[in-house]
Structures are given as C-alpha cells and as structure tokens.
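Removed: one protein chain of the complex. Kept in place: all other protein chains.
Naming follows writing order (A, B and C), and every chain is counted from residue 1.
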Amino acid sequence: MSESAVTQAGRPVLEQHFADLPAQEEARKLGMWIFLITEILFFGGLFATYTIYRELYLPGFIQGSHLLEVKWGAINTAVLIVSSLTMALAIRSAQVGKRKSAIIGLLGITAILGVVFLCIKFILEWRTDYLHHLVPGINFDYAGPHASHVQLFFLFYFFMTGLHALHVMIGIGVVLALSYLTWRGRFSPHYYSPLEVTGLYWHFVDIVWIFLFPLLYLIGGR
Amino acid sequence: MIHFFHFGKTLSAAWLLFPLHPPTASTIAHRVDYLYYFLTAFTLFFTFSIFAVILYFMIKYRRRSDDEVPEEVKTSIPLELAWTLIPAAICAFIFFWSCSLFFRNSRPPANSTEIFVVGKQWMWQLQHANGAREIDELHVPLHVPIKLTMTSEDVIHDFFVPAFRVKEDVLPGRYTSIWFQATELGTFPFECAQMCGALHSSMRGEVIVMKPDDFAHWLSSNAPAQTMSSTGEQLFAHLGCVSCHVDDTSGRYPQLAGVYGRQVTLRNGARAAVDESFIRGAIVNPNAQPLAGYTASMPSFQGQIDEVQLLDLIAYIKTLGSGQKADALR
Amino acid sequence: MSVGVAELATRSRVHYLNESYGVKSWLLTTDHKRIAVLYMVSITFMFLVGACAAALMRIQLLDPAGAIVQPETYNKLFSIHGIIMVWFFLIPSIPAVLGNFLIPMMIGARDVAFPKLNLLSWYIYIIGALFVLYVVIYGGVDTGWTFYTPYSSTYSNSHVFAAAAGVFIVGFSSILTGLNFIVTIHKMRAPGMTWFRLPLFIWSLYATSIILVLATPVLAITLCLMAMERFLHMGIFNPAIGGDPLLFQHLFWFYSHPAVYIMVLPGMGVINELIAAFSRRRIYGYAFVAFSSFAIAFIGFLVWGHHMFVSGQSVYAGMVFSGLSFLVAIPSGIKVFNWTATLYKGSNSYDAPMLYALGFIGLFTMGGLTGIFLASLSIDVHLHDTYFVIAHFHYIMVGGSVMAYMGGLHFWWPKITGRLYPDKWARFAAFTIFIGFNLTFFPQYVLGYLGMLRRYAVYPAQFQALNVLSTAGASILGVGYFIPLVYLIWSMRYGRVAGPNPWRAKGLEWETPSPPPRENFEETPIVTEEAYAYPTRPRPARV
Partner (left out) sequence: MASAKVVPVRTYVLTFIALLVLLGLTTGLAYLHMGVANTVLALAIAVIKMLLVVLFFMHAFYDKGLTRVAMVLGLLWLTILIVLSSADVFTRNWTPVPHDWGPDISLQQKTK
C-alpha cells in the first residue's frame, strides 16, 4: 500500500484496529446502513400511528391535508432531489480525484439547498400555519366539522415534518464540516468514506421526504 | 383406605391455610382451572425431568481427573427434530384449548342482564338498569348471566373478579365488557388490576351474589325514583335530541326508534352494528362515522355530559322501539 | 514459589489495566476492555440502587396494610425498580460488559469496529442514568416502567418527563452498541473465523444486536410522543379527540417485548460457553442452538400483543398474538434440550460458573414454561397483572439473565482481572442465590393465581403468609448477591494469579495472556478449527 493511501494531509487515515483501508471503509458503510435501519424504525413508529389514525379518520385527514399548500410540498421535494443529485456528484468528484474546489462547490450547493428547504418549511409553511391557528397544543383553533381529526392530522404533520427538518439540519451541519475537511485536503480517491456515508444519510433523509410528501400533502383528490 | 382418608383431611386443612386457587364461583372458573391444572402438571413434569436428567449426568459423568478425555457424541438429527416437533404439537394442543375457551367466554349470552360500570380514580360506580346505583359494591343474582359494560372517567382501570376468573381493562372513551354467571352464593372481592395512580391498591369492592328472589327484593328496595332509561329520556329531551331524532318528519335526520341491535350503512359504504359503543361514538363524536344518506351534521356532546349520563342516554335509546325489533325479525 | 513468580510476571507485563494510569486514561479510553470495565462499574451501581428499591418493596409487603411507606411512595419504588433494572442493568449487563470485553477477543480482533462510538455509548448511558438518578433524588416517578397513557401523559404528578428522557437517552446507547457489534461481527473476524466456527456467545449477541437496532428506535419515538403529549396536550393518545391509548401500548410493547429477548438471549449465549467449558465438549447440536437464537429474535417481534390480552385489544388480534407466542417456546426448548444433552458423557466439573449455568437451565425452564400459561388466552385473563406475571418474568430475568451474568462474570473474571476468586465462597454464593431466588419468587406464582395483584401497596390479609415467605427469600437472595461483591473486589488484589487459561477452556480469548494486552493478541490469530474443539476419544466399538 502506498504512503498516500495510509496518510492524508499528514494524518493517518487507517485506524490501527483495522487490517486495511477497504475493511475500514466497508465497516463504516455497513455501520451507516444499519444506522439508517434504525432511522426507518424511528420514523416508523410515526408512520404506523399515522396509518392507523388516517384509516380511522380519513375525512378529517383529507380536510387537514387540503389546508396545506401542495405547491410548497412539491417545490421542497424538487429541492431535496436536486440536493441529492449534487451530493452524489460531490462524492463522485472525490472518487475520481477532481479538484478540491469542484467537490467543495457541489457540497456547498447541497448545503444551500438544505437551507432553502428549511426556509420554505419554516417561514413559508409553518409560520402561515401558525397564523391560521393550526398548531395543535400551541395555537389550534379550527371550526370545521372534523375539528378533532384535523387536529390529529396537524399533530402528525408537525411531528413528522419537524423530525425530518431536524434530520436536514444535522445533515447540513455534517456537509459543511465535510466541506471544511475537503478544503484541508483530507480526502482523495483512496480515502473518501466520510463523504460516502454522509451521502447515504443525506439520500435517506430525501427518501423520508419522498414518502412524507404524498402522505401529508396529497390525501384525497384535490 | 382409612389412612388415605386421614391424609386427605390433613391435606384439606392445609388447603385452608395455603389455598392454591381462589374460590371458583362462576360457570367458567372450573374450566379455566382445568387448563391451569393441566399446565401446572406439564410445567412441573418438565422442570423436574430436566433437573433430574441434569443431576444424573452431572453425577454419572462428573470429571474424575483434570486430564480425562470425554467420549465423542455426535448430534442426532432425529433427536433434534423430536424435541422440536413434540413441543410444537403440545403447544398447538394448548393453544387450541385455551383459544376455544377464550373465544367462547368473549361473547356474552344474548339473555344477559346488563349492568354498567364507570371507573374513576379511585372508585367504582355501578348502575343497574332500574337506576339503582352502588359504589364499590355489586349485587348480582345467582345463576343469571350478567354483562358488565364498562368505561372510565379518567385513566385506564381494570375490572377483575378473581373468583369468576374474569378481567378486562376499563378504558376512557370506549366501552369494554365482560360477562359472568355466578354459581356460588357469597361475597367475592373485585379489584382494579391496572395501575391507575396513588390509591390503585384501594380501588376495590365486593360482588355480592344473592338468590334471585333476594336480589329482586334488594333491587326494588334500592330502586330510585327513576330508571336509567327514564333519566335518559329526560336528558334526551333536555339536550334537544328529541327535536331532530324523534319529532322531525322531514327525513333529514335519522330516527332512532328500533335502531339498537341493527346494522346501519355508513357513508363510506361500510356497515356497522349499532351497539353501545356505536351509540356512544355517535353522541360524543358524531361526524366520525357519518351515516349514508344523511348530510345534516350534528353537534358533538363531548364534555357536556359525563359517562354516567351517557349510559343513561344509551339505556333510553335502547328502549326506543324495542317492539319494532320483534316485527322486523318476523 | 511458582505463585510468586507468576505474581511478578503479571506485574511486570504490560496489559490493558496497567498500560496507563489515571482517571483520564479511563474516561477517554477507546479500548473495548476498559469500556467494558466502565460499564461493569456503572451497572453495578445502578443495580444497587434498583435493589434498594426492591428491598424496600419487599419490606413494605410484610404487612398487608403496608409496613413502611405510603402507597404513593410504593408506586415510585416499583417504578424506579423497573426502570433501573430493565434499562440500566439488564439490557446493558451482558452485552455491554461481557459482550464488549469478549466479542473482539472471541473473533480475534483488536477492537470493536467503532471504538470512539463505543465510548460514546457509555457516555450516553451515563447521561441517561443521571436523568434517572435525578428522578430518584428529586421525588420519583409513579407510572410503572411501562409509562401507560393517559396516566403518564395527563394524570401523573411525578417526574415522568425526566424518567422518560433518561430512558430515551439510554436507548441511543443501546442502538449504538448494537450497531457496533453487528459491524464488528461482520467485518472484524480473524482470518479463518467463519460463521460456523464462531462461539455461540457471538451468535446470540449478534441476534441480540439485531433486536437492539430494530426495536429501540420505536421506543424512542413512542416516548417522544408521550412526552409531547404531556407537555403540549396535543392529544395523540387522548380519546377525547379520537386518539387511542392502546396505540401507545402497541408501540411500547413492539419494543418492550423484544427487549425481553435483549435481556435473555445474551444470557443463553453465556450459558453455551459455560456448559462447553465445564463439560469439555462441543455444544450438542451447535447449528440448532445457533439458529434458535435467530428464531427467538425474529418470532420475538411478532408476539407483543400478548401483553394486551385484557387491554381492550381485538379478540382476533389476541388469538393471533397468542398463537405466535407459543412459537417462541419451541426454539427456547431446543436450547434447553441441547444444553442438557451436552452434559451427556461429558467431563462435567462443579466449578462455580458451572453451578450458575445449571441454575440458569433449571430456572429458565421453569420461567419459560410458566410463560406458556401467560400465552394461553383464557388463563392469562385471570393471571394478567397478578404476581404470577411477576414471578414468571423474574424467573426469566433474574433466574435467567442475572444467573447467566453472574456465571459469565465468574468464568471470565480471571481473564478480566488476571486473578482467581476463592472457589468455595463462589460456590456457596451460587447456592445461596439459587435458594434465595426460589424462596422469593416461587410463592409469587401461588399468590398470583390466588389473585394478588402487582403494583399493590396494600393487599388482602389472606396473602400475608406467602408474602412474608417471599420477603424472607429476598433477604437470602440479598446476602447471596453481597458475597460475590465482597470476594470479587477482594480477589482483584489478593486473588491467586490466574494464568492465561485457568479452566483449560477453548476459545481465542483463552489463548492470550490474562489480563490481555491492549491489542488483545500479540499477533492476529489464524483460526483453523471449530469452536469448542475439545479433545474427545472415539466411541468404543460395541461388542
């Protein structure tokens, strides 16, 4: 194994308890996949309760859903899909040994798209919902026929999108940290596993949204 | 023979000091006990067999010197299959036994006398159909199937009568029910089995099983001025239910005569049986299960009436048009 | 003379315990062996706190009217006992202590896959424990360890939030430990260490880790929902707006039933090692025992509804859950039968760890078979929430898991500390624990069928005799646990030096010095034989 494979920017990248770099990278990848399984079940508890209440109180859930703006949901989905593409391309750039600036650029776009997503979510959606008294437990006042079931719907809406937004925030933080490490020259075609596992996480967060979008915004024909 | 008799007497004396089962005072208690005895015998047999075999091997094949080399033993697949399949068969047998017993006990007989139970921290309110109310006491007649319809004002409670081998959680916002038929006269404790707060262990009372005549006497002497259904009738008028559901002839509102004990079609096409839970839902949460063919919405009575009043209303609705049910059957 | 030389050799050799000193060298360690020791100290402390609560409960129940405390206090005692014993002792006990210490050694690795994550798990555990200790000191929680809504979310006036937060936090410690183990077992095995050469302890911890990873997140989200409900009264489990309190129970038991297997599967793994080492033979039916762990882990996820037979659950769901619950009995039976068969024609010794192992088999059999009572619907209707349930799961958890933990601790103590404990005392303690345990919990089966309910601070007078018996047993049990605490600590300084393999057992962990060096092995071992390759002589030919 060449010197460059074992150290990067003067720091050893192979932890001493691993036999070689591929073993270390495979272990990290498997670790991230297992972490993603726990994430599936973390959101899964919410998906299960959501499924049951939605089946029990469909009319109320449809009404609640129609109070959301499909426009913002769809735009946000697109934003996350683009960010997934830039993330994948950033990893590819590291893999084939492109210039640092190219990698940092792509990571930067990914992070910015994450921020755009959050802005749309919090400022354009949550804030409006708050002004319309649709936040259960804090400011909820809805007079329609299925008020209590609309309340249940919004409870899930805030809990699920809130938990998802938290994941996006963590993702943005990690992506920014990786941009810094890229700038410090820590990654190369020999060693880029932190980028790779972060990519897995970012795509997973995208997938969660792919399900949240139809489940929350697209109930019943509009 | 005589020795055996004496032994039996000593045993029954020990029984009184250390009983192994609670009183068996309902029709199902014996059946549950039989299964219990079978399982106990099964458990003791296997536990002692395993202990005995272990002990035997430990003694017979104890290590005699630190350098001894044990004899080779190959895994026998038939043996593995035997101790996989035989327990599986025994389990299947127990499963069908217990399940059939449970399923049979889960449905009250049609001629059951209904008594209503409301649990709240930390007391039991019980009410008979004629309006007689009791707190932490339940009088029932001997040899008559009794159905308890139960709900809670606050947290989850659980109504448990050890002597009858019945138990069911008592939930807020829902009706659950149990039934039993007492076979012994006497007084038997009932208690709350679901942790419900500080005085959980004091939330208990007694079932008093009486001869049917005595019970009828007790019931009439404790009857208040009004039965549950007449209280319900007053509420029905007072809350304004009557204007839409009985007097109205426009056809915009469902008429309630004879509705209890039927099936109705819901707006989403599903069919529902109109029982106590359905009527309760229709009062506190009217729009959750809208009926097919009606568009008018009804206000919710959530929070305006308590569980006892709800039960009164239901008792009244059940009396509406009970004669019609007989017609429909014919 | 030779003892003196060995003593000197141990002191002069550099190993994981003496390679560095000072608080910092322990608190910042990434060595799986040191982390295991950190866990051992912390769970022992938590065990003592939980045991104090248990002792107070048993004293209270000496008198039908309650001997020492008010019902409110009693409710807090059993809640804190449950929370601490389940999440802060049993779940981390064998995985985080013995598993952490042994998994890398048994598979021939230098450390777990993610050593820093491993240390993080311990810190997360400590933070969770601090929350719970805060609850203990500042007034307690009274919901029981099950946190059933709506009592927990609306009605309880105790520190529900802090307790739930503690459990929520410690859940992440479990998840990270499970994740670490899975990756370690997949990716860190020494050359030649194929799956079917793995010790059965590894198989059972692998199955356990899968449960940890798949079940714990659901508990986390459930507790989140409960806490939000308590804070904001949003109404997710509130029947007034259509919420269903039973849904909380479903989600809770989706975790908490598999959690039972998180507690007992590692125990079963330990028993395999003990039986093999002290009967000097390969576990009978290795493959069957290995796969039965997976069967238990998988079926364990499908049976949670048997905690809800009388909760107002659908009759039909009850029957499905009951049928599935019976299935768990089969792989459990396979294990018991195979352990017993391993003793056949073995070279069986009576060392203390073996006594624990035999105790485990007996008590686990009893606990498992009484589980069949509770899987049977019509019997469970009567037994649910009675002392029968308490006795049943203490036979599994204490008679099973704690016995296995004690057995494992005694077995590997020479490896962990390099010292032997006084064998006579150890055997005496094992007997005391066995006797005390049965005296404590057997009467509770009888009490349960008679109708004595759990979580009762006061109870009808006719149950007093059996309760006094149970409390007497508990005091013997307490003594039984106290003796090892004393001689194990004593042995760390004064015990005989053990040498690399005091039991002449097979397994990679016995091929390295005791205590092991930081890197576990001087050089990466190459595995060429099956697990438990004890020498045997061929069967004599029949004449």
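Following the convention adopted for this analysis, contacts are C-beta pairs under 8 Å (C-beta built on N, C-alpha and C of every residue); 3 or more make two chains touch, one makes a residue touch a chain.
Here the structure is a predicted model, which is why all the values come from computation and not from measurement.
Of the listed residues A:45, A:60 or A:114, the one in contact with the hidden chain in the full complex is A:45. From the options A:140, A:159 or A:192, the residue with contact to the unseen chain in the full assembly is A:192. In the full complex, chain A touches the hidden chain at residues 5, 21-22, 25, 29-30, 33-34, 36-37, 40-41, 44-45, 47-48, 51-52, 55-56, 70, 74, 77-78, 81-82, 84-85, 87-89, 92, 95-96, 189-193, 196, 199-200, 203-204, 206-207, 210-211, 213-215, 217-222. One chain of the complex is left out; on chain C, the residues touching it are 186, 210, 214, 218, 244, 246-247, 250-251, 254, 301-302, 304-305, 308, 312-317, 320-321.
Keep in mind that, in the parts below, only the chains that are shown with their structure count from here on.
Across the two candidate interfaces, A-B and A-C, the one carrying more C-beta contacts is A-C. Taking each chain's centre as the mean of its C-alpha atoms, chain A lies 36 Å from chain C. Between chain A and chain B, the centres computed from C-alpha atoms are 47 Å apart.
Chain C has residues 240, 242 in contact with two or more other chains. The set of chain B residues touching two or more other chains comprises 285, 288.
Only residues 17-22, 28, 31-32, 35-36, 39, 42-43, 46-47, 50-51, 53-54, 57-58, 61-64, 66, 68-73, 75, 79-80, 83-84, 87-88, 91-92, 94-95, 97-99, 101-103, 105-106, 121, 154-156, 158, 160, 162-163, 165-169, 171-174, 176, 189, 191-202, 285, 288, 302-303 of chain B touch chain C when the two sit together in their complex. Residues of chain A touching chain B in their complex: 56-59, 145-146, 148-149. Of all the residues in chain A, the ones that touch chain C in their complex are 15-19, 23, 26-27, 30-31, 34-35, 37-39, 41-46, 48-49, 52-53, 56-57, 60, 136-138, 148-149, 151-152, 155, 159.
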